[in-house]
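Report on the following structure.
Of the protein chains in this complex, one is absent; all others appear in place.
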Amino acid sequence: MDTIFMYCSLYVAFLMLLSLYRGLVGPTVLDRMICVNAIGSKTTVVLVLIGLLYHRVDMFVDIALAYAMLNFVAVLAASRYFQKRKGLHDEV
Amino acid sequence: MNKQEQEKKSFFFYPFLATFIIMFGVWVLLSGKFDLFHISLGLISCAIVSYLSADLLFPSPKIGGLLGQWARFVRYIPWLMIEIMKANLHVTYLVFHPRMMELIDPRIVKFQSKLTSDLALVTFANSITLTPGTITVDVSLDGDFKVHAIDKASGDPLPGEMEARISKAFGED
Partner (left out) sequence: MDIIVCLFLFAGLFFFTGGAVGILRFPDFYSRLHPAGKLDTLGLLLSLIGLALFNLHHFSLGALLTSAKIILIVVFVFLASPTATHAIVDAGVRAGLAPWTKGEERR
(Lines give C-alpha, C1' and ligand atoms only; values in the text may rest on other atoms or scores of the structure.)
Protein backbone atom coordinates (compact mmCIF):
# COMPACT_ATOMS: atom_id res chain seq x y z
CA MET A 1 0.00 0.00 0.00
CA ASP A 2 2.91 2.34 0.72
CA THR A 3 4.17 1.91 -2.85
CA ILE A 4 0.77 2.90 -4.24
CA PHE A 5 0.70 6.02 -2.06
CA MET A 6 4.24 6.87 -3.17
CA TYR A 7 3.36 6.73 -6.86
CA CYS A 8 0.10 8.61 -6.26
CA SER A 9 1.99 11.50 -4.66
CA LEU A 10 4.47 11.56 -7.54
CA TYR A 11 1.58 11.65 -10.03
CA VAL A 12 -0.15 14.51 -8.18
CA ALA A 13 3.15 16.39 -8.17
CA PHE A 14 3.34 15.90 -11.96
CA LEU A 15 -0.20 17.34 -12.26
CA MET A 16 0.92 20.32 -10.20
CA LEU A 17 3.71 20.92 -12.73
CA LEU A 18 1.09 20.86 -15.52
CA SER A 19 -0.99 23.48 -13.69
CA LEU A 20 2.13 25.56 -13.07
CA TYR A 21 2.51 25.96 -16.85
CA ARG A 22 -0.74 27.96 -16.89
CA GLY A 23 0.60 30.06 -14.04
CA LEU A 24 3.77 30.83 -15.98
CA VAL A 25 2.28 31.75 -19.37
CA GLY A 26 -1.28 32.77 -18.36
CA PRO A 27 -2.26 35.97 -20.15
CA THR A 28 -3.90 37.73 -17.19
CA VAL A 29 -3.33 37.91 -13.45
CA LEU A 30 -6.55 35.99 -12.84
CA ASP A 31 -5.23 32.98 -14.78
CA ARG A 32 -2.32 32.87 -12.37
CA MET A 33 -4.76 32.97 -9.48
CA ILE A 34 -6.65 29.97 -10.90
CA CYS A 35 -3.29 28.19 -10.92
CA VAL A 36 -2.71 29.08 -7.25
CA ASN A 37 -6.13 27.71 -6.33
CA ALA A 38 -5.64 24.45 -8.24
CA ILE A 39 -2.17 23.82 -6.82
CA GLY A 40 -3.42 24.50 -3.30
CA SER A 41 -6.19 21.93 -3.46
CA LYS A 42 -3.73 19.33 -4.81
CA THR A 43 -1.25 20.15 -2.04
CA THR A 44 -3.88 19.29 0.59
CA VAL A 45 -4.13 15.75 -0.78
CA VAL A 46 -0.34 15.44 -1.03
CA LEU A 47 0.05 16.45 2.63
CA VAL A 48 -2.34 13.72 3.80
CA LEU A 49 -0.57 11.21 1.54
CA ILE A 50 2.82 12.16 3.04
CA GLY A 51 1.36 11.74 6.52
CA LEU A 52 0.22 8.21 5.63
CA LEU A 53 3.65 7.41 4.17
CA TYR A 54 5.50 8.48 7.32
CA HIS A 55 2.84 6.98 9.69
CA ARG A 56 2.32 10.40 11.31
CA VAL A 57 -1.09 11.18 9.82
CA ASP A 58 -2.44 12.62 13.08
CA MET A 59 0.10 15.42 12.78
CA PHE A 60 -0.03 16.01 9.03
CA VAL A 61 -3.82 16.24 8.91
CA ASP A 62 -3.66 19.41 11.03
CA ILE A 63 -1.14 20.88 8.60
CA ALA A 64 -3.44 19.98 5.71
CA LEU A 65 -6.42 21.67 7.37
CA ALA A 66 -4.42 24.83 8.05
CA TYR A 67 -3.12 24.78 4.48
CA ALA A 68 -6.64 24.55 3.04
CA MET A 69 -7.76 27.52 5.14
CA LEU A 70 -4.68 29.58 4.19
CA ASN A 71 -5.24 28.83 0.50
CA PHE A 72 -8.85 30.01 0.72
CA VAL A 73 -7.91 33.22 2.52
CA ALA A 74 -5.08 33.92 0.06
CA VAL A 75 -7.35 33.57 -2.98
CA LEU A 76 -10.04 35.77 -1.41
CA ALA A 77 -7.58 38.52 -0.46
CA ALA A 78 -5.80 38.49 -3.82
CA SER A 79 -9.05 38.71 -5.79
CA ARG A 80 -10.29 41.58 -3.61
CA TYR A 81 -7.01 43.34 -4.38
CA PHE A 82 -6.96 42.80 -8.14
CA GLN A 83 -10.59 43.71 -8.80
CA LYS A 84 -9.73 47.36 -8.22
CA ARG A 85 -7.43 47.44 -11.25
CA LYS A 86 -8.83 48.29 -14.66
CA GLY A 87 -7.46 46.90 -17.90
CA LEU A 88 -6.21 43.50 -16.78
CA HIS A 89 -5.91 42.33 -20.40
CA ASP A 90 -2.96 44.66 -20.99
CA GLU A 91 -0.90 42.80 -18.41
CA VAL A 92 1.43 40.26 -20.03
CA MET B 1 -41.58 45.56 30.78
CA ASN B 2 -41.12 42.19 32.33
CA LYS B 3 -42.57 40.44 29.31
CA GLN B 4 -40.32 42.34 26.95
CA GLU B 5 -37.29 41.38 29.00
CA GLN B 6 -38.31 37.76 28.88
CA GLU B 7 -38.75 37.98 25.12
CA LYS B 8 -35.28 39.40 24.81
CA LYS B 9 -33.86 36.56 26.85
CA SER B 10 -35.56 33.86 24.81
CA PHE B 11 -34.43 35.67 21.69
CA PHE B 12 -30.91 35.11 22.84
CA PHE B 13 -30.83 31.73 24.54
CA TYR B 14 -31.52 29.15 21.83
CA PRO B 15 -29.10 30.55 19.22
CA PHE B 16 -26.49 30.65 21.99
CA LEU B 17 -27.09 27.00 22.84
CA ALA B 18 -26.97 25.84 19.21
CA THR B 19 -23.77 27.80 18.51
CA PHE B 20 -22.22 26.47 21.72
CA ILE B 21 -22.93 22.84 20.77
CA ILE B 22 -21.44 23.29 17.29
CA MET B 23 -18.34 25.08 18.64
CA PHE B 24 -17.75 22.48 21.32
CA GLY B 25 -18.05 19.65 18.81
CA VAL B 26 -15.37 21.27 16.65
CA TRP B 27 -13.19 21.82 19.75
CA VAL B 28 -13.32 18.15 20.78
CA LEU B 29 -12.66 17.09 17.19
CA LEU B 30 -9.61 19.31 16.82
CA SER B 31 -8.01 18.83 20.23
CA GLY B 32 -8.58 15.10 20.69
CA LYS B 33 -7.77 15.20 24.42
CA PHE B 34 -10.33 14.33 27.07
CA ASP B 35 -8.67 15.30 30.37
CA LEU B 36 -10.17 17.90 32.71
CA PHE B 37 -7.86 20.76 31.79
CA HIS B 38 -8.52 20.72 28.03
CA ILE B 39 -12.27 20.17 28.39
CA SER B 40 -12.68 23.09 30.81
CA LEU B 41 -10.52 25.33 28.62
CA GLY B 42 -12.77 24.41 25.68
CA LEU B 43 -15.94 25.10 27.66
CA ILE B 44 -14.76 28.59 28.64
CA SER B 45 -13.56 29.66 25.20
CA CYS B 46 -16.63 28.21 23.43
CA ALA B 47 -18.89 30.11 25.84
CA ILE B 48 -17.09 33.38 25.10
CA VAL B 49 -17.12 32.88 21.32
CA SER B 50 -20.76 31.85 21.14
CA TYR B 51 -21.78 34.75 23.44
CA LEU B 52 -20.16 37.14 20.97
CA SER B 53 -21.26 35.60 17.70
CA ALA B 54 -24.53 33.73 18.28
CA ASP B 55 -26.55 36.25 16.27
CA LEU B 56 -24.21 35.86 13.29
CA LEU B 57 -24.79 32.15 12.83
CA PHE B 58 -28.53 32.13 13.59
CA PRO B 59 -29.95 35.54 12.67
CA SER B 60 -33.57 34.48 13.25
CA PRO B 61 -34.74 34.10 16.88
CA LYS B 62 -37.27 31.42 16.03
CA ILE B 63 -35.76 28.06 16.84
CA GLY B 64 -38.95 26.05 16.31
CA GLY B 65 -38.71 25.49 12.58
CA LEU B 66 -34.95 25.18 12.63
CA LEU B 67 -34.68 21.44 13.29
CA GLY B 68 -37.24 20.60 10.62
CA GLN B 69 -35.46 22.90 8.21
CA TRP B 70 -32.13 21.17 8.87
CA ALA B 71 -33.74 17.77 8.33
CA ARG B 72 -35.11 18.94 4.99
CA PHE B 73 -31.72 20.43 4.09
CA VAL B 74 -29.94 17.14 4.86
CA ARG B 75 -32.39 15.39 2.55
CA TYR B 76 -31.39 17.87 -0.20
CA ILE B 77 -27.68 16.94 -0.04
CA PRO B 78 -27.77 13.43 -1.66
CA TRP B 79 -29.65 14.77 -4.68
CA LEU B 80 -27.00 17.50 -5.00
CA MET B 81 -24.23 14.88 -4.83
CA ILE B 82 -25.76 12.80 -7.64
CA GLU B 83 -26.21 15.95 -9.72
CA ILE B 84 -22.57 16.98 -9.09
CA MET B 85 -21.33 13.53 -10.18
CA LYS B 86 -23.33 13.58 -13.42
CA ALA B 87 -22.26 17.11 -14.32
CA ASN B 88 -18.61 16.42 -13.45
CA LEU B 89 -18.56 13.46 -15.82
CA HIS B 90 -19.97 15.74 -18.53
CA VAL B 91 -17.20 18.33 -18.03
CA THR B 92 -14.53 15.61 -17.94
CA TYR B 93 -15.88 14.33 -21.27
CA LEU B 94 -15.59 17.86 -22.67
CA VAL B 95 -12.02 18.25 -21.38
CA PHE B 96 -10.70 15.04 -22.93
CA HIS B 97 -12.58 15.41 -26.21
CA PRO B 98 -10.14 15.99 -29.10
CA ARG B 99 -12.34 18.60 -30.83
CA MET B 100 -13.21 20.42 -27.63
CA MET B 101 -13.09 23.87 -29.20
CA GLU B 102 -16.09 23.07 -31.44
CA LEU B 103 -18.14 21.54 -28.66
CA ILE B 104 -18.04 24.31 -26.08
CA ASP B 105 -20.13 27.42 -26.58
CA PRO B 106 -19.81 29.75 -23.57
CA ARG B 107 -22.72 32.03 -22.86
CA ILE B 108 -24.16 34.12 -20.04
CA VAL B 109 -27.64 33.12 -18.91
CA LYS B 110 -29.80 35.63 -17.02
CA PHE B 111 -32.90 34.69 -15.08
CA GLN B 112 -35.04 35.83 -12.18
CA SER B 113 -35.29 33.55 -9.19
CA LYS B 114 -38.35 33.48 -6.95
CA LEU B 115 -36.42 32.67 -3.75
CA THR B 116 -36.51 35.41 -1.14
CA SER B 117 -34.44 34.67 1.97
CA ASP B 118 -30.70 35.34 2.03
CA LEU B 119 -29.70 31.81 3.06
CA ALA B 120 -31.73 30.23 0.27
CA LEU B 121 -30.17 32.57 -2.31
CA VAL B 122 -26.65 31.79 -1.09
CA THR B 123 -27.33 28.05 -1.12
CA PHE B 124 -28.73 28.31 -4.63
CA ALA B 125 -25.70 30.29 -5.86
CA ASN B 126 -23.23 27.86 -4.29
CA SER B 127 -25.11 24.86 -5.70
CA ILE B 128 -24.99 26.40 -9.17
CA THR B 129 -21.24 26.95 -8.83
CA LEU B 130 -20.66 23.42 -7.55
CA THR B 131 -22.54 21.93 -10.48
CA PRO B 132 -19.94 21.94 -13.27
CA GLY B 133 -20.74 23.72 -16.47
CA THR B 134 -22.23 26.70 -14.67
CA ILE B 135 -20.71 29.44 -12.51
CA THR B 136 -22.70 32.15 -10.76
CA VAL B 137 -21.32 35.48 -11.94
CA ASP B 138 -23.62 37.87 -10.12
CA VAL B 139 -26.51 37.71 -7.64
CA SER B 140 -28.55 40.66 -6.46
CA LEU B 141 -30.67 40.76 -3.32
CA ASP B 142 -33.87 40.59 -5.38
CA GLY B 143 -32.83 37.31 -6.97
CA ASP B 144 -31.43 38.41 -10.35
CA PHE B 145 -28.94 35.73 -11.37
CA LYS B 146 -26.24 35.95 -14.03
CA VAL B 147 -24.75 32.54 -14.77
CA HIS B 148 -21.82 31.67 -17.04
CA ALA B 149 -22.56 28.35 -18.73
CA ILE B 150 -19.99 26.45 -20.74
CA ASP B 151 -22.32 24.98 -23.34
CA LYS B 152 -25.97 24.93 -24.28
CA ALA B 153 -26.78 21.66 -22.55
CA SER B 154 -25.61 22.78 -19.12
CA GLY B 155 -27.10 26.28 -19.31
CA ASP B 156 -30.60 25.33 -20.42
CA PRO B 157 -32.05 23.50 -17.39
CA LEU B 158 -31.65 26.53 -15.10
CA PRO B 159 -33.38 27.48 -12.81
CA GLY B 160 -35.57 24.42 -13.07
CA GLU B 161 -35.54 21.54 -10.63
CA MET B 162 -32.73 22.80 -8.39
CA GLU B 163 -34.66 25.95 -7.47
CA ALA B 164 -37.78 23.93 -6.74
CA ARG B 165 -35.87 21.61 -4.44
CA ILE B 166 -34.17 24.48 -2.60
CA SER B 167 -37.44 26.33 -2.10
CA LYS B 168 -38.87 23.11 -0.67
CA ALA B 169 -35.84 22.65 1.59
CA PHE B 170 -36.15 26.16 3.01
CA GLY B 171 -39.92 26.09 3.25
CA GLU B 172 -40.63 28.87 0.75
CA ASP B 173 -43.47 27.50 -1.30
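The first chain written gets the first letter, and so on, giving A and B; residue counts start at 1 in each chain.
The definition used in the following text is that contacts are C-beta pairs under 8 Å (C-beta built on N, C-alpha and C of every residue); 3 or more make two chains touch, one makes a residue touch a chain.
In this text the structure is predicted, and so the values were computed from the model without any measurement.
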{"item": "Which displayed chains the unshown chain touches", "value": "A, B"}
{"item": "Sole residue of B:54, B:115 or B:150 that reaches the chain not shown, by the stated touch rule", "value": "B:150"}
{"item": "Touch residues of subunit A, complete complex, unshown partner", "value": "1, 4, 8, 11-12, 15-16, 18-19, 21-22, 27-28, 30-31, 33-35, 37-38, 41-42, 44-45, 48-49, 52, 57-58, 61-62, 64-65, 68-69, 72, 75-76, 79-80, 82-89"}
{"item": "Subunit B residues touching the omitted chain (full complex)", "value": "26, 29-30, 32, 84-85, 88, 91-92, 94-96, 100-101, 104-108, 125-126, 129-133, 135-138, 148, 150"}
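By our rule, only the chains that are shown with their structure count from here on.
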{"item": "Euclidean distance of C-alpha centroids - subunit A vs subunit B, Å", "value": "24"}
